[in-house]
Structure formats: structure tokens, C-alpha cells
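A single protein chain has been omitted; all remaining protein chains appear in their positions.
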């Protein structure tokens, strides 16, 4: 049993981590921190965890995180980068669910996140935790940058096409739709139910923080800098991301069987399910699970390929992928704690 | 490993049974029947079960149900009563998720369900599967009548008061609210999303089929015939039942500490969680789990007691309770296959 | 054309007032105040009002409210009571959509609202704006206390029974369900979509501020102090209140035809629609309109009467009723600005 700490347990990624870790056969939860709620039983704030988690929130000071084997940061951007170095020095491995270590270009990160980076040296060392790309590096990671929700859905959908060099990577388009939990558990007007229910909107069209992260991942896969138009939308549901991806077939390329290409790419991946040809995956088909389901289409035999990719933004898009990374880092079965059948309806 | 068959696997209780049974450590799913869908892979109709259930639907004739140890009927009312006798004769135990064996008074059943009963002799033998009341009889049951969703939430909420003789049982009131999955997976206009979303209504006020079932259970607990006004409502959500129960304190009764009464009544029950005094349980706090959470109030010290009782209608109100009954009938740990942390948000 | 000011235009009752007033044939909107948003065009905050309202928010100081004929307060509790006296002295009539003038017993008000009342003398003068009860007094009102949302739905449902002396008024029960807009447009966690969607809960069971208001109205109708158990619930929809009301028939009373009783009581009311016997009104059947639809039931001929009463909480439960009161106060047709067909689906 390894000892696990969670910093920032009061947001949606935090409580989702607790849901998953409370059933994980190989871990002991030793501390969950919250400055604001220190002293309150975790299950009082989250009744769904009654009888499952009997810890109280503690202050970071009282958490003795240095005694953990691994610490998850389910905090806002800019927190983990300040605390990771000390933990790593103490031999604790760090998994950051926020964006602090995702972008290798620190200047670029600073531009998009609007703050100075506190630990650029750890950025260099950090491993980007998309297991379907980086599994081997993840095993040894001391600092793990857990991917963003949109970047997970978009990269997993585009990767087979980009790696095979089939589409024009100067003009990729990702039209993505997210449930409202993606906006976090923050007291804000625009995500109140009467504002966000029964309505649909795009946001961040001029530029969204996940754009450079997606671009970085796809550029690595392509072997050259990709061009991407990324439009996120808010859809009136709690969980789920649906990415609709458009790539134009490269002029003169010899197009293989797309279905076979995708199936082969993910043949050994427990959590990526390539749906049968002609499918339209629904977000509810992965609800509460760590799965990504993907379908690939070539409408009317034209020159545009359309990929549909769905995940649960709180699981494969956040806490579940973090647990998957934990499993890889500590040699557990990759499905440990994640053997969940999606909840549908 | 016991062999399990499911008759009628295409409705919501059916697919929910499959979600739970596919992870149950002690069972092997051997057949899932559907007349209309015979030959289709179950996971094609329900993509959430991909990689979890690899059976195809078969016709009842091809299912060889007589070779099972137990058969679940997740069928409309009136099916199990025609097929149970033959299975029981073959030594197969039967768990009916419909209403065929719930009401001991066959004439009363025929009045509410509008058909002649095909197996009145099995009604006499059948055990009503509310474990918190009938655990011992359930162990030996050959025919198990799994309770209705509303009856589960309402009985669990009222039982401590009624058993202790604290409230006027001539005038109980149960105001219950259900998610739309309670109406089943049937092609009907009134449960289309554009009809049922963003709206709220009562239904069945003149009389609902769950009324005699609740009355029967509470009358047994009270030791005399109870009077009940039961008003069900449709609420725009997928899963969940919230029962708000009103009982007037009997004149002259010596009222004990209500919180302690409820806690003691359910002290040994894995799936009933009495919330702290002053609580307002939300249906999402039990989503996807077999839990019933209950809170008891006495507003302003008056003479009316208010009990709040929430369940997931598809789990504790249907498939989960059926699995709990299976566990009791076959000597499994009562939580086997049901160790699910509620999904919230 | 009368000149109308709105104090506090950034909440849900404020924007709903603007929706209604912008189409009212007899009014000119002259000022909409907001301390926080002064200078911002109203239609920038509320794009649904583009081309309909071309005012900017102004500070209360700049609003010159004393030049209006009438001022609506769509403010939190405790604001109107501080500003009404000065306006009334200047000859401006005041319609308060908050609770400041609703409770005649100032000590009781102070207990429930947790503050000292700033204008007890205006409480005495104020008219409670439920037109179906107080139409004549409303005509001349200088200070109009617009009823709360729950109190409107509950009183309109109970009034025919209580006025006719048919039910035991010591033990009335009102089980009410509200859409989330009833909680206001405030940055709070518990009404975020991921918290409130796809879930159902009761709240305020120990005591809710609308309890004394309902009790006051029904006591006046009954001619004696009534006893009431009031349980409000949050239902995952934007608009709408559904009140389910339970009254026990008084011992020995000679029960008239209930349907006829209700139809007669509201025969001359434009905005109260008594549905045919056996009906179950849905909240969507009044969405965006000023209607209250009511159905009365006596389940199985028993001694409990069940009344179902639905309104749109933002219209008949707030802004629409305020406009109806304006119409009565200024001699407009009572439907002016309110001739809206409910939006369904």
C-alpha cells in the first residue's frame, strides 16, 4: 500500500480523485488538504463519500505531505509549481492535475497563464502524462503533468491521423464541447444552472489555454509545428467532452483503411475504445469511467476526415487519467481503481 | 460462480442489472433474452457495456434458462407470473423486478394491474424482497418479489416511525418525486426530453399502482391497516427518487429522540444511511449506488414529522436491490457487486 | 405613458421585469439602477434585451427616481425599506418585489429576516399585492408588497378551501418545488449547474422565510391562525413552481363539488386557470406567462384533498405579478404587457 496525499480536495477534480482512490486496492489516503475547510470531515462537504472517506480536511502545514509516496495537486494553476520542488527533494512523486508542468516552453506558458513560472527547472524534468503516448517515461516520472481535459480528447482523436501523416497539419480544426463541471466548482454566475442550462454557447474563440497544450502534443506527433483552430463550447450537462475533429487529407497521400488504422493504433490501450465504423459515440457511454471512445468518418468519400472523440472530463480528462498515471508510476495494474462500468442512463 | 439469466434485457432495469452483474465476483451471466433483439450483441444496443458484456440477446426459447441457478425478470408486469412456475419446478430461483408477486391480495393486484393473475399459488410463496424487513425469509426464497422504486423509498423512510407506533397511521402522506428513467425505456411522447425537461408535474394523483404495495408494507409494520395519500411527481432528471413523508404525531405519545430512533433502526444496514440531524439529502448523493439516505425532521417542534428519503430508482429502487437480494439468497457478501461510490457531481 | 424606474436591475426578477416592461404599451422605462454596473448598457449584460432596452445602468444617485411615477425594487431584502419613504413623500408609488413590506407583524419579520426594520410605519400602510385577494386596496396603494413566489402558488391553491372552511386549518401541508432561478442570480456554489442539475433535494425544512408569509395570508382567509408545514424543494429546471397541497376535510363538513368551488372562486380572474377535473398541470404550461394553473383532487374519495398549483416563479411569482399590480394601480388593462402565450415546449 502506498501513501497518497491530495492537495486541494474541494474542487471537482479533487472529489473525483477521492471517489476513485477510495476504492483503489493499492493506496492509503493519508491527507487531504484545504486551507479554507481545515477541520471539516471530507464527507460532510461531499455526502457521496460518507462511509468511504473518513478523513478531515487539514491545512497543508498539518498534512505531512513529505511522508507520502505520491501527492496529487488538484489545485488551481500556479500552486503545484511552488510546492513540488520541496516534495520531490523529499522523495515524494508529484502528480499535478493543473497546468503548471504541461507546457515545455516556459515563455509560452507564462503568456497563456498570465503569471511567472516558479519552477522552470521542473518543467524540463516533468513528464506529460498521456499514457497512450508517453507510457515509458511516465513509469519513472518524479513530476507528472496530467493533461487537460480538452487536450486529452483532441489528441487521442487526432493522433492516428497525425502520426501517419495523412492530414494537412497546417489547418486542423477541433470543435469541442464540454459539460459544465469543466469550469470547476467555483462560485460564479455564468455557470449557475439558470445561466447554463437549456442553452449552448462557444467561448474562448480568440484563444483558450488548452490551445498551446494541444498544439504541443500534436506537433510532437507530427514532427513539425501544427496549425490548429480550437473552439470550445459549453453544453448543458454535468460531465463529458465531445470533440469533433476535422482534418483535410493531404494532397496525393495514399489513404489507408482508416478504421483499421485507428484500431491498430489503440489495440493495446485499455482505455481507448475505437467504435465500429459508422458509429457516433455519446458522452454518456463513458460517464464516470476512464474510457475514451473514438469513431472515424470520411463523409461521402470526400477529402475531409471527421473524428469523434468522447471522454468524461472529470475521469479520463482529469482524475481518472491521474490515477492511470499513478498506476503506471507505481507498477500497479493500469486498471486498478478504474474498473468502472460507465453509468448509463 | 452461479449461473445467472436475465429475461428482458433491453429496458432500464435490464441494462442496470447488466452493469452491476458484469462486475459481480460470484456470478456468470449465461443468457440475456429479448424477443425483439435476438441476435444483436448486447453491447451494440448499450455501448456503455462494450468490453464488459460480450453476450448476444437470445430468444427465451434459446436461453436454456432452466440451467441457470437464478433468473431475473426485468420484464413488464405480467410476464414473470407466466414463466416462473416452470423455472421453480426446475430448481431455478426467480427474482422478479416487476410487480407480479408483490401484492399478497390477488384480487387487489388484479384490480390495480388490470389483468388476471396467472400464478396465484406463487404469490403465496413469494417473498417480498425488502432486506431491511425480510432478510431471513429472503435467504430461502424461491420466488423473490423485488420491491417497486417508490415503495422502497417510502417504506424505508416511514418504517421507524410506524414500527414504533409514533404517528397517526390513518393519515400518512407520501409526496414522492422521480427521475424520468422510472417511466422506463419505452417509445412514448410524454417522456421525450422536450416534454419532460425543464418542467415538473404530478401524475397519478387519483391512484398509482405503488399505493397498494406501500400500504401493504406499512400495514404489516403497523400491525393494522394504514391510510395513505400518495402523490408521485415527475422531475426533470434521469435517475433518483426523493420521498418527502409527513406523519402526524399520535396524540399523547411519548416521543423519543427521533434521530436516535432512526439510527438504531438502521444501525446494521449497509445500504441505509441515516444522515446527521438537520440534513437534506440530495438524490445525487446516492447516484449509481444502492444506498438509501434518510433524514428526519420535526419542523419547529410541531406535531408533524417530516422524513426525507432518497434512492437511485434504478439501483436501490430496482436492479441494485435485486442484486442485494441475490446476495442474500446465495450467501454472498451483501455488498458483492454493489461496492460503488456514488457518482457526484 | 407613465414613467417607471427599476432599482436593482441585474438579478433575475430585474431582467424579467425589463422583459415585460419593454413591451408594455403604457410605460416608459426611464432608469435602471445598479451600483456595481453603472455605465454598462443593460443589453450588454443581458443580450436577450438587445434592441429592446437601450438604457445603461445608472447609480441610484443619478437615476432621479423621484421623477418617476412608480419605482420597482428588484433588490435584496432590506433595501426598499430604506428608500421607500423618501420616494413616497415625493409622490412616487413603490412596488417592492422583495420581502420588506410583506409581513404585517414587524417583530415576526425581524425574526425571520434577521435585521431591524427601517420603516415599520410603511409596513402598516403597505398593501399585500395578491390581486385575487386584495384588488381593491391595490388600486390606491402607495407602497405595494409584491408576494413571494412560493406564497403566490400556495395561497392561490389553498384559498378556495380555506375561505370555504372545508379543511382542518391546524394541519395544512404545502410541499413545494421550485426551479433554480428562485435562488437568484448570485455567485454561489450550491446552484451551479453541476451541483443542481440531475438531482433533487429539499431545503429549509426546519423553517423557510416564506412560511410566515403564507401563514399570514391563509390566516386572514380562514379568520383564525392556521398551522402549516411547508417544505420547499429545489428541482433541476430554470423556472417554475409546483405546489402540492394537502388539506384534511373537516370532520362533519358538508363537502360541495370541489371543481365547481374552484371554478367559481376564480371565474373572473384572468391569470388563474382552474384546469378540468382530473388534470395534472405542468410547470411548462405556464412558462414565461403570468398564469397560475390549478387542479383539485380528492384521491379515492378519501378525507384528504390534494391541490396542484403551478406558476412561473419569475412571472406570476415575481415580475409578472408586479406588472399586474402596476396595471391595477394605474388603471391599465390588467393584462397589459402580460398577454404572453406560455412557451412550450
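We call the chains A, B and C, going by the order they appear; numbering starts again at 1 in every chain.
Basically, a residue touches a chain if its C-beta (ideal position, glycine included) is under 8 Å from a C-beta of that chain, and two chains touch if they have at least 3 such contacts.
For clarity, every value in this text was computed on a predicted model and none was experimentally measured.
For the omitted chain, the shown partners it touches in the full complex are A, B, C. Touching the chain that is not shown, out of A:140, A:201 or A:264: A:201 (per the contact rule at the top).
Contact with the chain that does not appear here is found for just one residue of B:236, B:281 or B:299, B:236.
Checked against the full complex, the candidates B:13, B:155 or B:181 give a single residue touching the omitted chain, namely B:181. Taking the complete complex into account, residues 171, 173, 175, 177, 179, 194-195, 197-203, 205-207, 227, 229-231, 233, 235-240, 242, 244, 246, 248, 278, 280-284, 287, 297, 299-300, 302-304, 306, 308, 310, 345 of subunit A touch the chain not shown. Subunit B meets the missing chain through residues 12, 179-181, 185-189, 191-198, 236-239. Annotation for subunit C: contacts to the undisplayed chain at residues 12, 15, 19, 22-23, 46-52, 181, 185, 197-198, 238-239, 273, 275, 279, 281-282, 284-288, 293, 314, 339, 341-345.
Criterion: only the chains that are shown with their structure count from here on.
Nearest to the overall CA centre, using the mean of each chain's CA atoms, is chain B. The two copies, subunit B and subunit C, are related by a rotation of 180°, based on C-alpha atoms and rounded to the nearest 5. The distance from the centre of subunit B to the centre of subunit C, each centre being the mean of the chain's C-alpha atoms, comes to 39 Å. Centre-to-centre, using mean CA coordinates, subunit A is 45 Å away from subunit C. The set of subunit C residues that touch two or more partner chains comprises 179, 194-195, 197-198, 236-239.
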